[in-house]
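Here's a structure for you.
Every protein chain of the complex appears in place save one, which is left out.
For chain A:
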Amino acid sequence: MFKKLLKKAYQTVPDVPEKSSKEDIKLKDSNIGNNLEQTLDIFKKIYTYPHNQDFKVRNLHIGGSNKKAAILFINTVTDTKIIEENVIKPLLSNNDSDKKIDDIVSVLSISTECKIKNVLTNLNKGSAILLVDDDSKAYILSAANFEGRNIEKSENETVVKGPKEAFNERANTNISMVRKKVKNENLVVESLTITERSKNDLFILYEKDLANDKLISNIKKRINALDVDAIQNLGLLEQHIEERKLSIFPTVLYTERPDRAASFIEDGYIVLLMDNSPACLVLPATFWSFYHSSEDHYLRFPYGNFTRILRMVALFITLFTSAVYVGVVSYHSEMIPPDLLLAIAATREKVPFPAAIEVIIMELAFELIREAGLRVPSPIGPTIGIVGALILGQAAVQANIVSPIVVIVVALGGLSSFAVGDISMNFSIRLIRFLFLIAASLFGIYGMAALFTAGIFYLVSIKSFGIPYLAPLTPKYVSSGDTIFRRVLQNEMFRPGYVKPKDIKKK
């Protein structure tokens, strides 16, 4: 009831004068007429020609039949060379009056549309439109050419051994990179337009003889239910389709590595791609997919598992060091070996704050260095290092604001927090660290144990698109046991059972 009241209170539509676009909508819903001039006028009106700089109209007479025609395109997103060479030239130099348009124009693909609305969509996506007098349809000539980056090295998920290329902002390139790794006719690339205003396209990639149909339809259902104006990229889409929007744990994997995407597809997962996102989304995601990195498998068995152990240890160090320090120092001093206890007591003697405040100050300072280091323009980047290391480390100790042991504790936790590479999981661990810190400063180790237990309950309860978060560790599923450790490659015989693949046995 309270929730409902709150919702009501906060969901009032602000009183802003709006202008009705009913007329426009009606115009766009109509069909193309026979009269070229009239149709052109409609398009020019829609595109506010000639104020709109990059909307171009080229009038011409088709050679042979001498019919009036017009080519419409947006020159910033089309390949003007194709239009010139393959459309205008053949049309002008045509002599045969009986030839159809399809046979004159030599672009890669050509189709026709009658509804103005659909024509507009194609025009916005970079196609050129050919309108011919006495013809109640528009020819859509594909000549799209959006500008973008080339394929570059992956920057956030770097590996030493393994492919270096990363996704870029062009979905076509990205799909091509996946196809390069999965050369199989069963790899389906479905495309959906998911937003109403900006017409953002989403590509759904899966292997149709592996991925579970229910899972696919579940995901499609959730995507089709979206009712938004614009979703620019996957980072935004992720927030639209995830189940628990306030949860501290991520449930959709975001990776910029095509090799990871491909290996997930080969295991029966579903991958989403979009223009403008130098990454992909992998659904469903378990805790382990955030914890793993692709290099774990590229390295030999002992080396890969060594990094896994390191990462697990680092994860617990991040979560617990500062909390354990505060808890033990404030409540359980009898637990510490005497020499260490005396050392801690000695260094804390002149520190003005309680241990909890002291650690929170340092933790916040560390987070600030991290955030500032990320946002700082690169020419003044080195300053951050000096400020961070000197002022916060050395000087704070010398000024007796914090004790040297706290600097070690916080630095250790901060350093370890980088071992978990995934940005979302990284954030959740850093946030949980603060929860542990608060629990420890209020209730000592008892509080930490209680929070940890509650956290485990929560972890077990989360589901990502119907798949338990900690699967296959708990609940148990048939899988190749790729959780905390990995097996020798030859022993990884099964696809993960929890995504219910159509073919569980791997070769």
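As a convention for this text, a contact is a pair of C-beta atoms (placed from the backbone, for glycine too) under 8 Å apart; a residue touches a chain by one contact, two chains touch by 3 or more; residues count from 1.
Here is the rule we go by: contacts and distances are computed from a predicted model.
Per its UniProt entry, the chain excluded from the display bears the name "Germination protein, Ger(X)C family", taken from "Anti-ECF sigma factor ChrR", "Exopolysaccharide biosynthesis protein YbjH", "Germination protein, Ger(X)C family" or "Putative tricarboxylic transport membrane protein". Checked against the full complex, the one of A:146, A:427, A:446 or A:477 touching the unshown chain is A:446. Which of A:151, A:182, A:312 or A:351 touches the hidden chain is settled by the complete complex: it is A:351.
Within the whole complex, the absent chain has one touching residue among A:93, A:333 or A:461, and that is A:333.
Although one chain is not shown, part of chain A still touches it, namely residues 329-331, 333-334, 338-339, 341-351, 354-355, 397-398, 400, 403-405, 441-444, 446-447.
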